[in-house]
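Shown here is a partial selection of chains from the complex, left in place.
Chain nomenclature is as follows: A and B, assigned in order of appearance, with residue numbering initiated at 1 for each chain independently.
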Amino acid sequence: MSVSSPVDTNSKNLLPHDDHSCEKFFTPSSRYGINTLHTSSVVEQSEKVEDENYVWMKMQEEAKVDVIVEPILSSYYYVSILSQKTLETALANHLAVKLSSVSLPSTTLSDLFVRILESDKEIMYAMKNDLKAVNERDPACISHVHCFLNFKGFLACQAHRVAHNLWSNGRKILAVMIQNRVSEVFGVDIHPGAKIGSGILLDHATGIVVGETAVIGNDVSILHGVTLGGTGKAHGDRHPKIGDGVLIGAGTCILGNIKIGDGAKIGAGSVVIKEVPPRTTVVGNPAKLIGGKNNPIKLDKIPSHTMDHVAHISEFYDYVI
Amino acid sequence: MSVSSPVDTNSKNLLPHDDHSCEKFFTPSSRYGINTLHTSSVVEQSEKVEDENYVWMKMQEEAKVDVIVEPILSSYYYVSILSQKTLETALANHLAVKLSSVSLPSTTLSDLFVRILESDKEIMYAMKNDLKAVNERDPACISHVHCFLNFKGFLACQAHRVAHNLWSNGRKILAVMIQNRVSEVFGVDIHPGAKIGSGILLDHATGIVVGETAVIGNDVSILHGVTLGGTGKAHGDRHPKIGDGVLIGAGTCILGNIKIGDGAKIGAGSVVIKEVPPRTTVVGNPAKLIGGKNNPIKLDKIPSHTMDHVAHISEFYDYVI
């Protein structure tokens, strides 16, 4: 089963955003969600449709307000949002315009993208959750339209979902071409083979590198300059596996086929080459467990949601008065 | 008062470049200059005009020599420099060409930029000081024209000044759109809310990230890959405050609403999550004070001017014979 399958939305409902308690998040079924995700039920499917329409309607409303405030953007908003029939065509068009070049016209890319987005419902489901994630976790995000039009981490992630579809269907040449255009245009280099869940925030995003056999769970927040890298030149499973709810700080390198447990937090600038237990915090170069190996401090909130980069780390690093 | 206001140019005259003594730089009035800057006098205003004209005349002379040496560039130099009436129109046009896209034509952007640059004199004042800063501190800089046409750190900084003007005047949608084009084109992601002083060098610049409530003082040098980041997802004042004369080495993360004192030096690859006293050097992950907490070594030169990344650090790091 693909990692981009929708997760049980019930388990998400157990996570009130006021609280961010981890207790119910870390149920046995969601631990290492990267392995235990299950397909969505009929009820969830209908919720999905409503949700998707809600997002698209909201985006169109926001766009209408924006062009009243800034008529200078009318043409841009018309082409990108207001003239589009569906969220699928809007996304296909916007990605195509961004990734096109003299060699790859936007019409060619747009046709290709829209076919994939209309046939692969999991991409649209995940994309909607990504939009929500950016809105909820990034205080710099003004609106859905703001994220959709501008956030290169969001756009790079959606382009990757398309490239992953192509890769999984044997169209490797196109997949790697998209990967490389995304790397040129957004500075984000995700191998099309990588499996990425939903509810993903790639914040700022410049310099992110994700290798071929990496797996990223659901509700993960990754800052710019993060590497999920391999080691050695052998083929085969050689990249990190990131659990659900993980927060990875800016400039961190995680190398090799190692597990980062659900709800773990990796401090900025860390170098991680060994497994990290669930709900713990590691930091430093080399990364060390906050609280020590035998009794590491356990996080009681989901770090990818709180986006708290320094809790526990701050006390640990008592180096300046 | 805005941080981009001109500083007292007299205090700059007290800093002979042969000497770089800090004694007069760190006067009470300039300490945490981010809070104590005062508006320029009439004398300074007239000096400003002369200075600006000097820079513009010098750039045109350099451009004329360049096209004699490389006729291949005649058309490019004509459009960018030689046909332009003022430094304002030249900058507006050059930024517009760089940041334009299918969706945002360069004429639209150029009209917008020139209106802002002609009305906001502080931007042009700061821009001129940035040009000087690059010329004085970066040995790889050949000429003013070289910097003006090519240095993406310089161009990203000027685009930010325009975006900050828009942001401060309530035109947030345009401001964040410029922010994101700068992030795509130059790999530099500065939130338009951030306040940045003058005499700024963003060297190499790829991967720089500056958050919404960050404040950067005057005469600061920041290398590529530096993050001035927030922590948590709450709105409000959450990013670093960088004093005057600070040097921040490549790849460093400074996180949270903490002060980096005037004239401090942060070594490359550091992670800083606590206040750094003025004129001290911190380095490492986690960053540590060189000389120790109780008796840190005090710098006697302005690190952003000397660009000396290893003095004191080198002795401290005696790890290889």
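Criterion: a residue touches a chain if its C-beta (ideal position, glycine included) is under 8 Å from a C-beta of that chain, and two chains touch if they have at least 3 such contacts.
Keep in mind that what you see is a predicted model, and the values were worked out from it rather than measured.
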Homo-oligomer size of the whole complex, from 2 visible chains: 3
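Note that in this section only the chains that are shown with their structure count from here on.
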Distance from the mean Cα position of chain B to that of chain A, given in whole angstrom: 31
Chain B residues within the chain A interface of the complex: 101-104, 108, 112, 171-174, 176-177, 179-180, 183-184, 187, 189, 191, 206-207, 209, 211-212, 225, 227, 229-235, 238, 251, 253, 255-256, 269-271, 273-277, 282, 285-289, 293
Complex contacts: residues of chain A adjacent to chain B: 66, 69-70, 72-73, 75-76, 79-80, 97-98, 106, 136-140, 142, 146, 149-152, 185-187, 204, 206-207, 223-225, 249-251, 267-270, 283-285, 305-310, 313-314, 316-317, 319-321
